[in-house]
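On to chain A.
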Amino acid sequence: MLTINEINVFYGNIQALKGVSLEVNEGEIVTLIGANGAGKSTLLKTVSGLLKPKQGTIEFQGKTIAGKAAQTIVKAGISHVPEGRRVFSNMSVEENLDLGAYLRKDHKAVAEDKERIFKIFPILLERRKQLSGTLSGGEQQMLAMGRAIMARPKLLLLDEPSMGLAPLMVKTIFHTIEEIRKEGTTILLVEQNAHMALSIADRAYVIETGHVVLSGLAKDLQEAEQVKAAYLGGL
Partner candidate 1 sequence: MEWLQQLINGISLGSIYALIALGYTMVYGIIKLINFAHGDVFMIGAFIGFFAISRWDLGFFPALLLAMVVCALLGVFIERVAYKRLRNATRIAALITAIGVSLLIEYTTIFFRGAQPEAYPNVVSSKTFQFLGAQISMQSIMILSVSIVLMLILQFIVHKTKIGKAMRAVSYDVEAARLMGINVDNTISVTFAIGSALAGAAGVIFGVYYTKIDPLMGIIPGVKAFVAAVLGGIGIIPGAVAGGMVLGVVETIVSALGFSSWRDAAAFIILILILIFRPSGIFGKNTREKV
Partner candidate 2 sequence: MKKSKIFWIYIAVALVVYAIVELLIVNGQLDMYYSNLFITIAINIILAVSLHLVIGITGQFSIGHAGFLAVGAYISAIFTTNLGFPFPVALIIGAIVAAVAGLIVGIPTLRLKGDYLAIATLGFAEIIRIIFLNIDYVGGAAGMQVDYLTTWTYAFFGVLITIIVIANFTNSRHGRACIAVREDEIAADAMGINTTYYKVLAFAIGSFFAGLAGGLFAHNFFIIQPSQFGFLKSFDILIYVVLGGLGSLSGAVIAAILLTVISLYLQDFPETRMIIYSLVLIIVMLYRPSGLMGTKEITDFFKFNKKAKGGKVNE
């Protein structure tokens, strides 16, 4: 579904991704694990069009998307939940969800999807008219995910959904990710919480200083000594 081939991405003169290749198949949860600054978020930003690769190709459902404008990529069916949630704090919960469906013209279906999201995240229904800046971190994460789903993506990019959340909330979020996959959305998940990520993913890539250093089935990686030592620690 998504094929990334040998991309190089730069911030000014600093190369953040060095010849990274990666594949996501339809219906999978693929996770990308690695330390701070390894290039995980950069990869997601490149896929969603916020950054442009200098070399290499990105194909989504057979069409090349590398270097295309973000709105073209959203239209093609990729939604990105950015790191730190980035909800529009100056707007209500409902307005945030409406913005998620910005490019959609099928108003009836949009209204139905909104109801669906309120079912997945009942707390958002309760807070519907509230300014999203007043929500807790976990609620904001739910809103950010709900907002992305409003675009009816085929592929959902999730950047650190567990960051800064209480353990119980982390569980809820990961449970929801699995639910979203069951409804037919493919997921590319970036996480520092490797333990949780590997437990729900089908396949995984380990990225270090801009290189993919290891990849394979999630359950194999969970057992791999290299991963255990570096990312799973004493857990």
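As a convention for this text, a contact is a pair of C-beta atoms (placed from the backbone, for glycine too) under 8 Å apart; a residue touches a chain by one contact, two chains touch by 3 or more; residues count from 1.
Selection rule: all candidates are chains of the complex that A comes from, given by their letters.
This is a predicted model, so every value here is computed, not measured.
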Between 1 or 2, which touches chain A here in the complex?
-> 1
In their complex, what parts of chain A are in touch with candidate 1?
-> 48-50, 69-71, 74-75, 79-80, 82, 84, 86-91, 95, 98-100, 102-103, 133, 147-148, 151
